[in-house]
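For this depiction, one protein chain was excluded, whereas all remaining protein chains were kept in their positions.
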Amino acid sequence: MIRVAIIGASGYTGADSIRIILQHNEAELVYLTALPEECGAVEEVFPQFKGRCKLQIEPLDFGKLTGLADVALCCLPHKVSMGFVPKLLDAGLKVVDFSADYRLKDVAVYEEFYKVKHTDTANLPKAVFGLPELFREQIKGADLVANPGCYPTGALLAVAPLLKEGLIEMDSIIDNAVTGITGAGKNPSTKFHFPNMNENLFAYGIGTHRHMPEMEQIAGEIAGSPVKILFQPHAGPFDRGILSTIYCQPKGKANTEQLTKLYKDFYAEEPFVQILNSAPSVKDVAGTNYCHIFAACVKGKIVVFSAIDNLVKGASGQAIQNMNIIFGLDETLGLK
Amino acid sequence: MIRVAIIGASGYTGADSIRIILQHNEAELVYLTALPEECGAVEEVFPQFKGRCKLQIEPLDFGKLTGLADVALCCLPHKVSMGFVPKLLDAGLKVVDFSADYRLKDVAVYEEFYKVKHTDTANLPKAVFGLPELFREQIKGADLVANPGCYPTGALLAVAPLLKEGLIEMDSIIDNAVTGITGAGKNPSTKFHFPNMNENLFAYGIGTHRHMPEMEQIAGEIAGSPVKILFQPHAGPFDRGILSTIYCQPKGKANTEQLTKLYKDFYAEEPFVQILNSAPSVKDVAGTNYCHIFAACVKGKIVVFSAIDNLVKGASGQAIQNMNIIFGLDETLGLK
Amino acid sequence: MIRVAIIGASGYTGADSIRIILQHNEAELVYLTALPEECGAVEEVFPQFKGRCKLQIEPLDFGKLTGLADVALCCLPHKVSMGFVPKLLDAGLKVVDFSADYRLKDVAVYEEFYKVKHTDTANLPKAVFGLPELFREQIKGADLVANPGCYPTGALLAVAPLLKEGLIEMDSIIDNAVTGITGAGKNPSTKFHFPNMNENLFAYGIGTHRHMPEMEQIAGEIAGSPVKILFQPHAGPFDRGILSTIYCQPKGKANTEQLTKLYKDFYAEEPFVQILNSAPSVKDVAGTNYCHIFAACVKGKIVVFSAIDNLVKGASGQAIQNMNIIFGLDETLGLK
Partner (left out) sequence: MIRVAIIGASGYTGADSIRIILQHNEAELVYLTALPEECGAVEEVFPQFKGRCKLQIEPLDFGKLTGLADVALCCLPHKVSMGFVPKLLDAGLKVVDFSADYRLKDVAVYEEFYKVKHTDTANLPKAVFGLPELFREQIKGADLVANPGCYPTGALLAVAPLLKEGLIEMDSIIDNAVTGITGAGKNPSTKFHFPNMNENLFAYGIGTHRHMPEMEQIAGEIAGSPVKILFQPHAGPFDRGILSTIYCQPKGKANTEQLTKLYKDFYAEEPFVQILNSAPSVKDVAGTNYCHIFAACVKGKIVVFSAIDNLVKGASGQAIQNMNIIFGLDETLGLK
């Protein structure tokens, strides 16, 4: 039984991590932490767990942690996380970190986009980017996994076969994506107040979204050469899901059937990536760890559509998939 | 041309009042006010009015008001309003007040439910309850109209024929109502954060909602004897509308056809109350000043269904209907 | 490993049954059937199961069934089901039937409300009403379980403690309920076309809903004397959930604290019924087999609020809970 601590358990990714571990046959929750003002019985913080989880969410006490847990799912926000991860590693835990703090290998890029000095450059090189479909072997032995951002997960799975095969112009990628509102976190705000967001749709983060350099870095690693991505996110009136519609310029001729075959072959062994013969829907993946993809040729471009649940394959589900891999378990445990 | 000032224009009822006056052929906006931190060009505060309204929302300056406006739509919250209304009246304006401050004739009941001392008992007796279908004659000459609460509007129109005709037990009324979320105002909160409210439905204000004494007072006036109402509100995942489902014990035998006839006769001359032959839908009245009603006999009870838009017939639309009546205009101006 | 056949697997209750069995450690899907025009690979009929279930949905062949499956979840519609259930029993299977065909013990009432002759009165007396919290002992040995209707599940769990203790007037119950739209099934219709149902809310089935006699029958069994229930359903703009707001006349004095204690004691051993200290929300139970209940005293009445997911505790989840009980398994398997 893998003993799981969730650090920063009081937000949406904490809740989905709890939900998944409760269904996991070979892992159990042992320790849940949050800021003091967000602590309390799990069933009070999250009424959906009433009668399902008897734990308390408590302020983090590192002294308790050693020997108590095997792995930490670290759901802290960007910038905060790198203050905690070194201590979690020192306490002997494996760490799957949900923040961006260990995703960007280039400290300068991190510091430019996150406007803060990186304070844990010692552990940064050890961190493995936790996209199992592309980096499974490195994840196996890792102590520290940087769980990918939600948008990069959807985008990278969608373009990886094209990048790997060198089929597209590497500076031609446009990622037009729409997220559900759980992606904005649980703190109330004017933009996401129900009467503002309901029946609404709008773009945000124009030219400035922090997932852009993350996508470009990993896409470059996959391609073996620099990749440029214009990433434009939007917020849509639904809870869960990201639909990425990605436009690329093919190098040569391409047709939809060949693309379908390429994608099916590329992901043939992957449990959580499914290639469709038509456009995916966010509702079909909501609540699951699956990514649905369809690629088509349209008017001389390749258009790839991918759908994931931003909280599952885009966060908690992928983290637990990574945890399963680290511990040599069946990768699908808790995620069926 | 009636010159309209909106006091407290920066919230949802302010916005709907602006929207309606912009379509009104015999009224024009002349002055819009709000707290300093909520001021600015109308088209910045409310992007939906970009290019449609050139006014600024400004901090209120009573000095400006005299001679500038004929009427104030006072959209201030409960407790605040009674501090402003006397001065608006002194400045020579007619006032339609959206708050509860002038609705409850019994100061003790007001002070119990609103937990505050009433500071304008001088004007309280002058205030007319602005439900035109029942109090049109008094509204005609009024200086001060207390615009009804949203829930009371839907409930009172639904039961007025039964009360007036003495057809039901006066202590038997149960009003089970569901409101859309604009009813909660524009300030963000945890409960109404999109991912919490979307796909959700829940009861609130159990036994304590302030619209209960308002309903009972006016129902008692209509009936000519005390009326007891168990009012249970709920919040539902939509923007606009209140559906009231009201259960009463008839005194004698009743049947649905007789009820339909009674209601059609009772409201025969009313432009904004429509009696249906089947259950009303909130969507059919959303964005309009109409109230749709259907009454049926079920298992020995009378069940009345009424639907209104909480921001229009439940607030801004009814206020402008009252304004039209005060000034002797066609009651439907701006509201067609 | 319990081998499960789903008869009528192509609708929403079929899909949720598949979803739950896929997460069940001691049960597996072996046979899925539907009308010929709704057959095909599971992953084509339900794209959400792509990569998760390799079975075909096939036309039912009774010859295949014997020896292949241990239990049938019979998701056929009312009237159709009673044509199949006798043959499923003859084939040696345990049957959990989702239809109303075996719920009403009084054939005359069934025939009045369902407008059809009952054709399997032979098996009717054997059927156990599958509400485990009240009839667990009978379910244990049963060959045929009549899985309760969604509305009766929410309502009966809400009033059972009051009925059992004789605390209320037995003819005073009003059940005002709102369902999500999966309750209407998967066939498109004008009423539930997205632009009609979105942002909408309305009552239906006024005085005629077929769950009314079902509630009254079981409530009467629980109370030990006849019970009369005025049941008024509504449709609301969300996918999953039923919120029942139930009004009753207490026989003597009651207060909220006593009620809370009564309910907590009554359901102390129940894994899926949780008593709250405040109003439940449908979102907290959506996707789960849980029922959240709160009972309060308001203006001389008892008001009970209960929330369930209509497709889980109101259909597929409860069926699998019943299946677990029939086979002596941990009742929560697949439903954690």
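Going in written order, the chains are labelled A, B and C, and every chain counts its residues from 1.
One rule holds in what follows: a residue touches a chain if its C-beta (ideal position, glycine included) is under 8 Å from a C-beta of that chain, and two chains touch if they have at least 3 such contacts.
Here the structure is a predicted model, which is why all the values come from computation and not from measurement.
Colleague: What shown chains come into contact with the chain that's not displayed?
Modeller: Answer for the hidden chain's contacts among shown chains: A, B, C.
Colleague: Of C:Gly8, C:Gly130, C:Pro213 or C:Pro237, which one is in contact with the hidden chain?
Modeller: Checking each option in C:Gly8, C:Gly130, C:Pro213 or C:Pro237, the one touching the absent chain turns out to be C:Pro237.
Colleague: Identify the residue among A:Gly154, A:Gly236 or A:Gly314 that touches the chain left out of the display.
Modeller: A:Gly236
Colleague: Among A:Lys115, A:Lys253 or A:Lys299, which one is in touch with the chain left out?
Modeller: Only one of A:Lys115, A:Lys253 or A:Lys299 touches the chain omitted from view, namely A:Lys299.
Colleague: Pick from A:Lys228, A:Lys251, A:Lys264 or A:Lys336: which residue touches the chain that isn't shown?
Modeller: Answer from the full complex: A:Lys228 touches the omitted chain.
Colleague: List every residue of chain B that touches the chain not included in the displayed model.
Modeller: Touching the missing chain: residues 22-23, 25, 47-48, 50-52, 199, 271-272, 274, 276, 280-281, 283-285, 287-288, 290, 292, 336.
Colleague: Could I get the residues of chain C that touch the absent chain, sorted low to high?
Modeller: Given the touch definition above, chain C has residues 12, 180-182, 184, 186-190, 192-199, 237-239 touching the missing chain.
Colleague: Contacts of chain A with the missing chain: which residues?
Modeller: 174, 176, 178, 180, 196, 198-204, 206-207, 228, 230, 232, 234, 236-241, 243, 245, 247, 279-283, 286, 296-301, 303, 305, 307
As a working rule, only the chains that are shown with their structure count from here on.
Colleague: Centre-to-centre on C-alpha atoms, which chain is most distant from chain A?
Modeller: Relative to chain A, the chain whose C-alpha centre sits farthest away is B.
Colleague: Find me the chain with the mean Cα position closest to the mean of all the protein Cα atoms on display.
Modeller: C
Colleague: How far is the middle of chain A from the middle of chain C, if each middle is the mean of its Cα atoms, in Å?
Modeller: One centre to the other, that is 36 Å.
Colleague: State, to the nearest whole Å, the distance from the C-alpha centre of chain B to the C-alpha centre of chain C.
Modeller: 40
Colleague: Could you say which residues in chain C touch two or more other chains, in rising order?
Modeller: 199, 280-281, 283
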